[in-house]
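Shown here: the complex without one of its protein chains, the others still in place.
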Amino acid sequence: MHMADALVTPVVAGTMYACSGAAMAYSIRKVRLENDARKIPVIGVMGAFVFAAQMINFSIPGTGSSGHLCGGMLLSAVLGPEAGFLAMIGVLLVQCLMFADGGLLALGCNIWNMAFYGCFIGAMVIWRQIMKRGISKRKIAAASVLGCMATLQLGAFSVTLETLASGVTELPFAAFAAVMQPIHLAIGLVEGLITAAVLCFIYEARPELLWGHTGWAGCGQKQGEEGKKGRFTYKGTVAALLAAAAVTGGLLSLAASSDPDGLEWSMERVAETSELEAEGRAYEMAGRVQETTAVLPDYAWKNSESAAGTAFSGIVGGAAVILLCVGCSFLFRFFRNRAAKNE
Amino acid sequence: MDKIKVENLCFAYPNGNQVLHNVSFRVTEGESVGLIGANGVGKSTLLKLLVGLADGYQGRVYVGGASVEKRNLAAVRKNAGYVFQDSDSQLFLSTVYEDVAFGPRNYGCCEEETERRTMEALRKVHLEDLRDRQIYRMSGGQKKLASLATVLSMEPEIMLLDEPSIALDPRNRRNLISVLNELSAAKVIASHDLDMIWDTCGRTILLFEGKIVRDGRTEDILRDRQLLEENGLELPLGLQRRGIDPD
Partner (left out) sequence: MNKLGRAIHNIHAADAGRQGRAGAVHPLARLLVALWYAVAVVSFGRYDIAGLSGMLPYLLIFGIWDGISVKDMAGRIFPVLVLTGIAGAANPFLDREVYWRIGQNGVTGGMISMATLMLKGIFCAASSYLLMWEIGMEGICYSLRCLHVPKEFVTALLLIYRYLIVLLKEAERMMQAYKLRAPGQRGIHIKAWGAFVGQLLLRSIDRAETVYESMLLRGYHGEFAGKYFRWEKGISISYVLLWGMAIACFRAVPVFELTGNLLQRI
């Protein structure tokens, strides 16, 4: 599910960087509040662990194919959502830089699609809600499967939105979503089962490692104290998450307005069934804002007649410039190496 | 002057498992002490207690003149360097130089002083040439020497080593022994590599089930086949081969 740089425009990339950055700032603040120096090495080593564990193939009985582990959910179930989120960011950054899984620009998108949903929706909402009255194996299995499936559905949907908003594919929204969602439903189920198996093992071996094993009483107390100061209540957090999701959706559709065939379709469908004229107007306005601030020149080249005419000079010029660059670079390298040898 | 003074030390894990019973011993300046005993007799735990890595002991423990308790930990840890059994856990930065320089930097040395100490430590373990090497590209023996250097760069008066010779090939092991013998700091070496203890330590403490069974000259203890076998150990191979068997 890693998105490559080429699939996003700067506007989409920037939007998602901002969203992920906000979530990261929140997580770091939360981790600092815990004031536990032990947490940082654990985040580091567990990040590396998830990276390695995700490379292990699990055979799926009866299919001959193999599945992998859901990192966000697993990390959060052990470290808690905030520390898990930080570890996942680290993993994604390393994957993007050292393994070309995803790209530097698309990192914001990837953090959001994979880490954010896994840690905050999967763990903070689903895991926590299910484990409210104590942990059991059955509950772990239910939370893992449900969490992974929800996480992957949300992630896949975000990938669809972000790609369409960037306007790199001609696929209409419905077709794209129809491809992405069912596949990820199946993947989510498998990942959920694998994650459940691992967490059940941990529950048997060392239950104290699981998030919330000591009960939410401790957390609740802390949260109660913090609640008095007006920060980080559970309800507040969920509300903030919803608000963040809404803002992201809004910003994405803003960016998407440069791509008429993708989101327009869904807007039309929505407009048919409800009284969303106001939203329609907002959409129009967003479009205008987008037009004036667009970083991407839209269809400037398509159908331009001069294009074919300039192709020839483009190729000639390109060859000349490239030759010049290559020649100069080799010369530069030659003299640099000679200078190094003389030293 | 005593570098380490342990009096009536008792320790139990939070789950109630009593590991050490009434342990008392002293280590003087520059002395090398071997800590031997079968698996699980509390050698590692004893070493960890000396640097305050395990809370809640009873008795008195002084390291470098300071009592081992929360408010003294910084001073204790500056005086006593601890070398972990697993080098990969000891070396957590990416290159040798950075890792060896970590301690001095954290104890507030300026950059020049850090560099001097780092290079000095690397020289002592003969790793100057590998200063910029990535840790994961090093062999097990090199990693062990590098972990030793990370502690040496803090210029400790006391060194605590947990199974230093484990998983080393014979040459690396001999190299480690000669490096250890060149160090002037007081050393406590926990190991069941009795041949290495024979080569590095003048005095040996034998632990069994959390109690000190014997504390005396290495030669006396390691030659005593009956004593060793009663406590889950065997004569050092070197002695068996050379036939210095008292029987």
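General remarks:
Just so it is clear, A and B label the chains in written order, and each chain counts residues from 1 on its own.
We adopt the following convention: a contact is a pair of C-beta atoms (placed from the backbone, for glycine too) under 8 Å apart; a residue touches a chain by one contact, two chains touch by 3 or more.
Please read all numbers here as calculations on a predicted model, not as lab measurements.
The residue touching the chain not shown here, chosen from B:36, B:51 or B:68, is B:51. From the options A:167, A:188 or A:212, the residue with contact to the unseen chain in the full assembly is A:167. Annotation for chain A: contacts to the undisplayed chain at residues 2, 4-10, 13, 24, 28, 31-32, 37-38, 40-49, 51-53, 55-61, 64-67, 69, 74, 78, 86-87, 89-91, 93-94, 96-101, 103-105, 163, 167-171, 175, 193-194, 197-202, 205-206, 209, 295-303, 307-308, 310-318, 320-322, 325-326, 328-330, 332-333, 336.
Considering the complete assembly, chain B touches the hidden chain via residues 48, 51, 53, 74, 77-78, 81-82, 84, 86, 88-90, 92-95, 98, 102-103, 105-107, 132, 134-137, 150-151, 154.
Criterion: only the chains that are shown with their structure count from here on.
Chain A and chain B have centres, each the mean of its CA atoms, that are 46 Å apart.
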